[in-house]
Structures are given as structure tokens and as C-alpha cells.
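Here you go, one structure.
Every protein chain of the complex appears in place save one, which is left out.
The block that comes next holds subunit A.
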Amino acid sequence: MSFIKKHIEQEKLNRRNFLFASAAGLGSFAAAGMFGPGMARAAITDPTIAWSYRNRTNPYWNEIVSGGEAFVQSLGMSKDALTHLINEGSSEKALADVKALLARTNGQLALAIDTNDAPNCRPVVEAVAEAGGYVSTIWNKTDDLHPWDFGDNYVSHMTWSDEKPAEETARILLEAMGGKGGVVHLGGIASNNPAIERLQGLRNALVDYPDVELLAAEPADWDTQKANQVMSGFLTRFGDEITGVHCANDTIAYGVIEALRAEGIEDMPIVSYDGNPQAVQLVAERKILATVFTNPHWGGGITASLAYHAATGAFKPSEEPNEHREFYGPTIMVTPEDAAEFKASYLDSVPSYDWADFWGPTNGQIQYK
């Protein structure tokens, strides 16, 4: 039960830091007041660093936040110095928490956030900009909202486009199939953006392979057991016509592999997405031919770092080109040739990143369709 004790201790500490921060905030508010209201600050020497996200039980967000903590530690602080705002999937709570923290820190805030849904991004950014804080966002943002419309305060937005990486895995698959035969796609929840993009990636690749037929594309809801059943159905419907399987993510691939194993099929070419440790292992064993890793640890760290360094004045966002304000996050293709090396350098031990190299691993400016 020691972890519970530890957790309570941490919460106490966080609360204490929070109270200190609020007291400091009030003090500086009085100081700032002397120069008149609404004056733009050039820099904040010691901003509160906060990450606002869904929850920590989800492995993806756990990785994101571990990156945020690693960044805070790189500044010489304990990782408890990172303020956690947990929205539990509620946009209203995300916004309310940000507003409360802005009030308590008097805008002396470097905020990294996923606003939970796209429409919620505007009120969050406006609240932060109005209070003189600095915010970097990931994933959710409407297409009409841009960092450069907010001067320096809306520092950056990062998202991931899955279409191109999914197209690349599809090409690996289609090559392995010898450029002919039939492929089936097992997708995510039909309305999810990544699910749509990953299927589109396959369709894009198929244009160059006229001898391969897309036999069917069915949603498997990111779920192993559902994928298992859908794949069984495909086997009845198409039998030997299936010569390759394109999966929208790793959890789906696990179900597909087991459905094939039940039929004694061991050498079907399969590709997937996400780069989970287990999938990387399967790539090393050539049970999966490729998966794609999006490096959430780096994403979580760099987003906090961008907001922090803009707040301290280390760089001036408004002087940066647009591709440094809105950009795609990194994607790393994992194939059997490099799976072992990838595992050693990313999964077995977390690499230490240069958190001042903001744009090195990114993938170009966001394109709107």
C-alpha cells in the first residue's frame, strides 16, 4: 500500500506548491499593478509549468505526462513541480481548471494542454492569452484557430497526421504480398479521425498497386476481441483470397494474429500502427511487418518546453515562421530490420532528449484540406 501513501504525500506537496504559487502570484499581481493594467510582460522569470490532460490510467497519456515530468526535471526541479490538471474527458473541467490556475498564478503560467475537443481550444487559448500566460496545445484545435493570431501567447500546436505513415506501412504490406492478391483492413471506431486517416493511407497506397484488391474494410473498434471475430468472418467470406492484412492499430493486430493462428495460418503479411512494446516484439519476430511509433514521451516534454521557453523569453514565438507554430509530431517507422535497435533505444530505456531542440524531430507544417 506504500504507493497510496506516496501518492497522498505527493498530492500534499502539490497542494503546498500550489498555495505557494498562488501567494507568489498575488504578490506579483500587486507589483505588476504599479505599471498599470494590461501591460504586456516581456518575460516571466519563473512560470508555473502545468500539463492538462485526460487521465493517467491511459498508457498514452501516461507517456505524455512522463515526458512533461522529464522536462521539468531537466530544469533542475523535482518532477512534482509539474502541476497536473486532469480533465477526465470533460472539456468544461479542462477550461475551468485552466481559468482557476490562471487566476491563482496571475497568468505566470506555461501551459501544455490537450483541450479534450477541438471547439474547446479557442476559449482555453483566449483565456490564457488574456491573462498573459503562454500555452502550447496538442491534438485538438479547430482549423480556423492559429497560434500566429495571438502574438506570442499561443506558442504552438502539434498534431499527428496518420495518413502518410499508414500509407508507408501499406506499401510495405503490398510489397510483401508481391503486389497482387487481396487485402483486408480492420479499422478503429469508424468516426475516429485516426481511424479515417489510417484507412485513407491504405487507399492511397493501393492506387499504385492495381493488382491488389481491397476485399473489405470493417471497423474493429481498436479492440482485440472484436478484431478476432471480424477476422474470423473475413476468413469465411474470402478464404484464401486474403493475402495481406492492414490493421489500424496494434491491439487490432493481436486479435488478427490469433484468428489466423486458430486456422493454422502463420505467415500472413500484417502491418499495424502505434508502436506498443509488444507489437515491436512481434515486428522483431516478423509476425508484424511494420508499426509506427509517435513518441508520446517526447511530445509531452517538448510541448511543456515550448510553453516554458516562450514564457521565460528564451525565444519569441512571433518571430518564428509558421511551420514552427503549427506542426506535425514525429512518426518513427519500425520494421523487422530495425526493431531490435528501436526497442533498445526507445523502449528499454527512455532516451534523454534535448528539450531546447523544439523542432528537430517534427514533420513539417500542418496542412488543411
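The criterion applied here is as follows: a residue touches a chain if its C-beta (ideal position, glycine included) is under 8 Å from a C-beta of that chain, and two chains touch if they have at least 3 such contacts; residues count from 1.
Convention: contacts and distances are computed from a predicted model.
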Hidden chain of the complex, named as in its UniProt record, picked from "Carboxypeptidase regulatory-like domain-containing protein", "3-oxoacyl-[acyl-carrier-protein] synthase II", "Heme exporter protein C" or "Autoinducer 2 import system permease protein LsrD": "Autoinducer 2 import system permease protein LsrD"
Residue among A:146, A:203, A:226 or A:286 that touches the chain left out of view: A:226
Candidate in contact with the missing chain, chosen from A:190, A:314 or A:356: A:190
For subunit A, the residues touching the chain missing from this view: 57-59, 62, 190, 216, 218-219, 223-226, 228-230, 232-237, 239, 254-255, 258, 261-264, 278
